[in-house]
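Removed from the display is one protein chain of the complex; every other protein chain stays in position.
The chains carry the letters A, B and C, assigned in the order they are written, with residues numbered from 1 in each.
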Amino acid sequence: MVWSRMTPGGRALAVLLPLLSVGGAVLTALLVVAGPFIGATIGANLPIVRFLAASVITFLITVPVAFLLIYMEMKIIALMNLRIGPDRIGPGGAVMSVVHGLKVLKKEDFTPPSVDVPVFTLAPVVVYLASFMTVMVIPFAPDLTSVGLEFGLLYFFAIGGLGVVGLMMAGWSSFNKYSLLGGIRAAAQSISYEIPLTLSVVGIIILTGTLSLPKIVEAQSGSLLDWFIFRQPLAAIIFFIAITAEANRTPFDNTEADQEIVAGFATEYSGMRFGFFFFAEYVNVFIVSALFSAVFLGGSNAPISLPFSPEIVVDLSGLGLLLPIAAGIAPLLGTLAIGLPIYAISARIKAWQALLAGFLIFGALSTAAIGFWAWAMLPPVADLVWFLLKTFTLIFIFVWMRATLPRARIDQLMGFAWKWLLPASLLNLFVTAAAVLLTA
Amino acid sequence: MARIPGSGIVRGMALTLTRFFQPKKTVMYPEVKPDIPPRNRGRLELVTDERGTLKCETCFQCAQACPIECIDMGGTDTKGRYAVHWGPAEQYAERREESAMRRSGRTVSDAAAAQESSVDLRPVEAALERVDYDPHHMLQILESVQGAYGYLPVDALKRISRATGAWYAMVYGTATFYKHLTFEPGRNRTIAVCRCANCLVAGAGRVINTLSFEFGTEFGQAIPWSNLRLEALSTHLPDAPSPLVVIDGEPQRELSSRNAESWAAALAGRYAA
Amino acid sequence: MDRALATALTERFGSTLLTPVRQRFDETEIRVSVADAIETLRALHDETEFAFEMLIDLCGVDTGEEMQVVYHLSSSRSGDWLRVIVPGIDRSAPRVNSLVSLWPGAEWMEREAYDMFGIIFEGNRDLRRIYMPDDYASHPLRKDFYLADDASRSPAAGVRNMERAGTPVDATRGTTLRKSPGA
Partner (left out) sequence: MTTPLTKPSLDDPRIAIPAASEWYEPAPTAQTERQAEFLNLRDGEMFVNMGPQHPSTHGVLRIVVKVNGEQVVDLDPVLGYLHRGVEKLCENADYHQAICYTDPLEYVASLFCEAAPVAAFEKLMDVEVPRRAQYIRVLTMELNRIASHTLFQGWMALDLGGITPILWSFIERDEIVDMLAALTGQKLLYNYYRIGGVNGDLNHEFMSRLGNWMSRAAAQIDSNLGLMNENEIFVRRTRGLGTLDAATALRMGVTGPNLRATGVPFDLRRDHPYLVYPELEFNVPTRDEGDSLARYMVRIDEIRESIRIIDQVLHEMPDGPVMAKLPRLIRPRPGRAFGAVEGPRGAYGVYAISDGTDQPFRMRIHDPSFVHLQLVGPLTRGNLIADTMAVMASLDPVMGGVDK
């Protein structure tokens, strides 16, 4: 029998190939038969489909973003501490946070016997839900936002404020005094900082006359000086401090001050429930940074217009059948073309090393070329890159602050919000309104 | 203190940023081993000379000087006899107390064993005899000792350690590990059920079944979660009623053949509360 | 060695000193009775010619026949340590007056001496065990301490509490503790 002499890979292929071909045929037939019907259904229910797709995509975005942020935090703080930080798993330890996530997933999800079970179970879900629902309104680029709400800013503050309900739920239901203190701290802190946070952007709302985030970004589309950080510097400072407190970042991380109240609201949580809190925290950092760059740093607007025109129109249609042939041969030729000189340089370099280096260099070059082409051809790519660049710069600042600053005391924190930030934001609002009135 | 508010924070931020780019101090441990200073005294080793013979002259000075008695010497002489022995037990026994004994994990010292026992040790001997002085049956020994005294007297523990050669720490550790073993007299209580023919006819079997079900234990064993023991009564007490249950030597009068199950369930409920 | 200090001490406390002032290296030693102890220490602290303002150490000593309480003082006027020994405390019921009114910092050191020797300091408001568990039965640094018997007498709260069946005690008074669904 042939089967007994086959390798495991061969057996897998022998099973999979017929299955795939049959499955593919069935699928094709279905598409041919039912295609128009599916198309019509999607077309008729476009809002629902769009909503579902947007929800799934936003949910899926949060996971890699959280992993990336956790890695960034580990690495940057380590480097600032004169350590190396994660370096074993993946290039530069980059997969470390993913492994952390897997570890958290497989840990025991322990429910202490004295907790209020429904509330305890629901709390991390509420926290995570609140943070990922706000991702929906972030204007990554013009036309690249999940839900282009007219009242995006308001939605953002409303849903963002929902997170504190989850923290309170966690703190209350855990039946632990540390958790309770953490939950109450979270509530007090979030409520206090919501006010200057909201008031500081009212000036911008007056200037732009809209609550829609894409429109606020659009209002900053002129030169660099049109960015609201230059037109509303006081508001920007207040907003930055307030989002630091909202995201519970150092120096305002009193809700989970481990030297005082162990882990605050998350003390009794373990396993993936704790993972939800942890993820939500980092997603929060990402979204507040994104919001700051959208509202104050011009969002997806480029800070400088490039001196040359990036309009490159490559018409490849004239090549006809040669195009796929060229696409197939190009990597091989490129690898050889770069690898041979490397091989010739030194006798110590082996042929496979030269070829590998050639392949890698060619890969990098072609990726850069394609990226540049995409940049030039597709405006959303450039916009997205600018937006993410600004956002991650802000995230770097948050991590940098965490590596540097000690924690403020809870009463100093509250005093700062009510005695300094609130009057300052009111002053900013007053001055803006007066200026608008006088110039109008 | 800086004049401008926030300038201290900014200076700190600048400092961390410069450190961000400075060379790192991490020692990549498994690849790079830290150098052990030549004066390190962390590891004991027997040194050999260039011809491969041991340099140790068995002068015992190291064992004598070792403050925490981690050096012990033993071995065979040239005729294969077990001759060389140096251990803290002989040398320091007379001036060591129980604290050192428990800490270092040895059998009871002579000085401690020489003290006269406050309890009659014959049941201990009997219990030890039953398992042929085998320390592997420690739990069984302790259980039967506790069965005899109702608790574990310290002198009994010492005797067990001396007789079996088990470390006192191990005996003590076993005794503290299991909850049904106790060091305090008078805490253990027994529920004894008579199993004479009269009682069995009158419903003692039902009482036993109900009690062992309710307490979750086998008949003749300690009840895991309390200091109670479920036992058989050796003989029927004179002028006692006929399903007879004796709790701590007190015959229970309310029990009759009709209410056997309910009474036993109520009893179990009373102790579980 | 501060000869002037010895002279001054002899002049001031001549009658209350149980033995002559003894000096060796940078240490000066006096002995006073239990009754005079606190008054002597107060005088040493308050009077400007001594100004022994610092209590460096307070400890108990069990000599096998009697208990002692030993104070080590330091003054800005002298480079000598002053050791005040209060000997002759009854071993079966050791009892001395507390120094807390004079040096509040002595409170824990007295608690330690109580814990280790069973010396009762009258006037210390917080005289309870400091190192050993609350229900420990004996005093470890006494010369008649014998551990194995002692362990059997002491219930060893730390370990046994975990194992002891007990109803939850309401520490917060007024709120009731929830029972878990299983209980």
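By our rule, contacts are C-beta pairs under 8 Å (C-beta built on N, C-alpha and C of every residue); 3 or more make two chains touch, one makes a residue touch a chain.
Since the structure is predicted, the reported quantities are computational estimates derived from the model, not experimental observations.
In the full assembly, spell out which visible chains the left-out chain is touching.
Touched by the chain not displayed, across the whole complex: A, B, C.
Among B:V124, B:M138 or B:L230, exactly one should touch the missing chain; which is it?
B:M138
Which listed residue (A:T208, A:T250 or A:N428) would be found touching the missing chain in the intact complex?
Answering carefully, the residue with contact to the hidden chain is A:T250.
Considering the complete complex, identify which of A:T62, A:S97 or A:S114 is in touch with the unshown chain.
Final answer for the missing-chain contact: A:S114.
Could you list which residues of chain A touch the chain missing from the display?
Considering the whole complex, chain A reaches the absent chain at 77, 80-83, 113-114, 177-178, 181, 185, 250-251, 253-254, 257-262, 402-412.
Identify the residues of chain C touching the omitted chain, counting contacts across the whole complex.
24-27, 29, 53-57, 59, 61-62, 70, 72, 74, 76, 79-81, 83, 102-109, 112, 116, 125-134, 140-141, 145, 161-173, 177, 179-180, 182-183
When the complex is taken as a whole, what residues of chain B touch the one chain not shown?
1-2, 5-9, 11-12, 15-16, 19, 25, 37-42, 65, 67-68, 95-97, 99-100, 131, 135-140, 174, 177-180, 216-217, 222, 224-225
What we mean here is this: only the chains that are shown with their structure count from here on.
Find the chain most remote from chain C, comparing centres computed as mean CA coordinates.
Comparing chain centres, A lies farthest from chain C.
Quick check: how many Å separate the C-alpha centres of chain A and chain B?
About 55 Å, centre to centre.
Quick check: how many Å separate the C-alpha centres of chain A and chain C?
62
Just the number, please: Cα centre separation of chain B and chain C in whole Å.
Roughly 35 Å separates the two chain centres.
Using the touch rule from the top of the page, what residues of chain C touch 2 or more other chains?
Counting only residues that touch two or more other chains, chain C contributes none.
Would you mind writing out the residues of chain B in touch with chain A in their complex?
Against chain A, chain B makes touches at 9, 12-13, 15-17, 19-20, 22, 24-26, 28.
What does chain A use to touch chain B in their complex?
So the residues of chain A in touch with chain B come to 76, 79-84, 400-401, 403-405.
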